[in-house]
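Working notes, beginning with the structure itself.
A single protein chain has been omitted; all remaining protein chains appear in their positions.
Entry: chain A
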Amino acid sequence: MAKKSKKGAPTDVRIKLIRYSLHHPKTPRPLRFGTMRMLRHWTIHRAWKLYQAAQRKEREYELERQYNKMRDACEELRLTSPGLYERAVAKSIFRYPIVEFRIPTDTPAKNGWNHEWKRG
């Protein structure tokens, strides 16, 4: 496992790397900024926080609107037709994961979208 030379220093290069990063003269590495540079950094940080908060709020509002629409539709369904409502809100026992789902990637697939898919 650990090869040790005669003097006791390990020859395993991974251990060398760990020691390098632990005892490097620049570890840890605090950056020293001048006043104007610090102000710019602070401005960027504040702007980013504001931006993230706005994005988060927008996402929350969109979800809330979707939920409200769904709730109102189900309520209307319940008032018009109890039978349809029951069948709409009944939980199904059989639920399978969908194999064909794809997560978004940075660049498209080689084959692109399969427009020629046929049933059966």
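To be clear about the criterion, a residue touches a chain if its C-beta (ideal position, glycine included) is under 8 Å from a C-beta of that chain, and two chains touch if they have at least 3 such contacts; residues count from 1.
Note that in this section contacts and distances are computed from a predicted model.
Trainee: Mind telling me which option in "Pyruvate dehydrogenase E1 component subunit beta", "Alpha-1,3-glucosyltransferase", "Dolichol-phosphate mannosyltransferase subunit 1" or "Large ribosomal subunit protein mL46" is what UniProt lists for the chain we can't see?
Mentor: Of "Pyruvate dehydrogenase E1 component subunit beta", "Alpha-1,3-glucosyltransferase", "Dolichol-phosphate mannosyltransferase subunit 1" or "Large ribosomal subunit protein mL46", the absent chain's UniProt record names it "Large ribosomal subunit protein mL46".
Trainee: If the missing chain were put back, which residues of chain A would it touch?
Mentor: Contacting residues on chain A, toward the hidden partner: 13, 16-17, 20-21, 24, 26-27, 29, 31, 40, 44, 47-48, 51, 62, 65-66, 68-70, 72-74, 76-77, 79-84, 86-90, 92, 98, 100-102, 104-110, 112-119.
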